[in-house]
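What follows is a single structure, and I will ask about it in a moment.
Here the complex is missing a single protein chain, while all its other protein chains stay put.
Note that the chains are named A and B in the order they appear, and that numbering of residues resets to 1 at the start of each chain.
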Amino acid sequence: MNARRLAARLSAALVAAYALLPLLWLTRLAVTPENEIHRWPPTLLPAMFTLGHFGDILGDALFWRQMGNSLFVCLLATALALALGALGAYGLARHRFRWRDGLLIGFLAIHLAPGVASMASVYRLAEQLHALNSLWLVALLKSGGVTLAVWILIATFRQVPERLEQAAQLDGFTRLQALRRVTLPLAGPGLLTAGLLLFIQSWNTFFLPFLLLEDPRKMTLTVGLYRYFSEHGFEQGHVAAFMTLSILPVVALFLAFRQRLWRDLEI
Amino acid sequence: MKRGFPAAYLLPALALTAIVWLLPLLYAVGLACTDAAPGASGRWLGATNFLRALGDARFGHALLTGLLYAGGAVILNVGAGLLLALALRRAARARAIAQTLLLLPWVLAELAVALIWRGFLAEDGGWINLMIGKLGGAALPWRTDPFLAMLALWIATLWQGLAFSTLLQMAGVGALPEHHLHAAKLDGASRWLIFRAIVWPHQRRVIAVNALLVFLFSLTSFALPFALTGGGPLFATEVPALYAYQTAFAGRFELGYAAAQGMILLVGCALLIAVLLRLRRRAA
Partner (left out) sequence: MSDFALQLRRVTRRFGEVTAVAALDLHLRPGELLALVGPSGSGKSTALQLIAGLLEPDDGEIVLKGRDLRGLPPGQRDVAMVFQDGALYPHLTVAENLGFPLRARGKWGQKAVRRMAERLEIAALLDRRPAQLSGGERQRVALGRALIRHPDLFLLDEPLSSLDLPLRDRMRTLIRELVEETGVTAIYVTHDQAEAMAVGDRLAVMNQGAIVQCGTPEEIYRRPANTFVACFFGSPPMNLLPARLERGTAAGDWGKVENLVGDDGDVLLGFRPEDATLPDDGPLRGTLERVDFFGHERIAAVRLGEHPLRLRVGNAHALPAPHSAVGLTIDPARLLIFDAATRERRS
């Protein structure tokens, strides 16, 4: 029995190391002075410590501009996808019609379609609309997450009993007021989960904005990270600091809501 | 439950979906039949681009590479996800820790994952090679050995995707018939027999859905191979999305031909999606 316990502990430690070590490596890199990084022979832990890399990145106006671009794109795309997705999911949850199941499956299928299929045409369309380097266009394209929103929220709305909406209408509210006072608060947790997922997804998107945004001042932070890596690849400490800062918003969101995400995703 | 098509609710979402997803796809069909380039609409070529793809050895190689990458990713992700789900089934405390540990890589950008592993595996300063060095081994050439480059892709994919597969498998494992397991143990069945006779039949469909999803995502993935290996060494990790990108934007600027490659990929994926949806429907 003891041998089995030991084996279990060991494999748990291995999984934990696998999950954590790359992140520890990144953190170490970000706080090590550049000349220490290249010291030979290399060491697992740094002999010196600095926050200078973070200071350099945070003092860079371009970083802040790209952070702002990312926020703009993500908030706009998430709001649009969530609003229209909630509306559509509510309609699907409360109505029965001939093509309902087909439509639902269509939403899921479209969501799974590969982005590379429309890579060239999206670029060419943007070019013809004179919308290269347009954050509005990127936000619009990312609001395509509406298909995911519909798929998640239909389950949410099915869990809110129609009976409660009827009760609220009998109590004297209009249909819209009943939605606002009863359905929306009860669907709140589901809306939050969907919103979080949409936001994280938009924040992390690379392919699309990488194709469409060529002007560094228009880039989102994830594209900016790649550009910084390409141009400053030898300043590993700075790249690590940039990367840490660029993933910080989603990591913070995740840590704040991890219980909810884990529970709601366990379908 | 009301009857009839709820147009007021559904039309906005449908319109957005049409503009953002369907319009570019339809446009891509047209584009695939031209020799368009950035800044030029090009001439109508008919099916030439599609025929060209069929005879293009590099495209065929990219497809095979994509299949190899996706197949390996499926085996690793689904296998590890199932094992972890089974291991965490009864361990509530370990599950709480696993939640945080596993989901953390999952929320990171694919690009960040690629760059992290690129550095972590690097020949100078990467911790893996450092540790091998401490143990007296020779550094592993992750970026110059074809197999090691593919292995790097698999390791990074598993690192990011483990949470997803584990979550999916847990949903099924949570519903394992407890009394069957007890009965089998009392009957003296071995672990392998218990897995084959009880876990596998019960979990089969979840495994299939999980496998198809991982396969779809990996087959068409771009950011991870782009930033981790760049398709190299030589073409060892050039997956279809990378080749299409190279065709359209890196030196050749053949948007039409890239669109045709995308269309072929889309048809393949559509078949997989159809299988997936059929599985889902039967599960429901």
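Simple rule for what comes next: a contact is a pair of C-beta atoms (placed from the backbone, for glycine too) under 8 Å apart; a residue touches a chain by one contact, two chains touch by 3 or more.
Bear in mind the structure is a predicted one, so any value in this text is a computation, not a measurement.
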Omitted chain - touching chains that are shown: A
Residue of A:128, A:166 or A:259 touching the missing chain in the full complex: A:166
Residues of chain A (touch criterion as defined above) contacting the omitted chain: 161, 163-164, 166-175, 177, 182, 185-186
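Definition applied: only the chains that are shown with their structure count from here on.
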Between chain A and chain B, centroid-to-centroid distance (C-alpha), Å: 17
Chain B-facing residues of chain A, complex: 8, 11-12, 15-16, 18-23, 25-26, 29, 37-38, 41-44, 80-81, 84-85, 87-88, 90-92, 94-99, 103, 105, 107-110, 112-125, 127, 140-141, 143-144, 146-147, 150, 162, 200, 203-207, 211, 222, 225-226, 229, 236, 239-240, 243, 246-247, 250-251, 253-255, 258-259, 261-262, 265-267
Of all residues in chain B, those that touch chain A in their complex: 1-6, 8-10, 12-14, 16-17, 19-25, 27-28, 31, 36, 38-39, 84, 87, 94, 97-105, 107-112, 115-117, 119-120, 124-127, 130-131, 133, 159, 162, 167, 170-171, 174, 213, 216, 219-220, 222-223, 227, 240-241, 244-245, 248-249, 255-256, 258-259, 262-263, 265-266, 269-270, 273, 276-277, 281
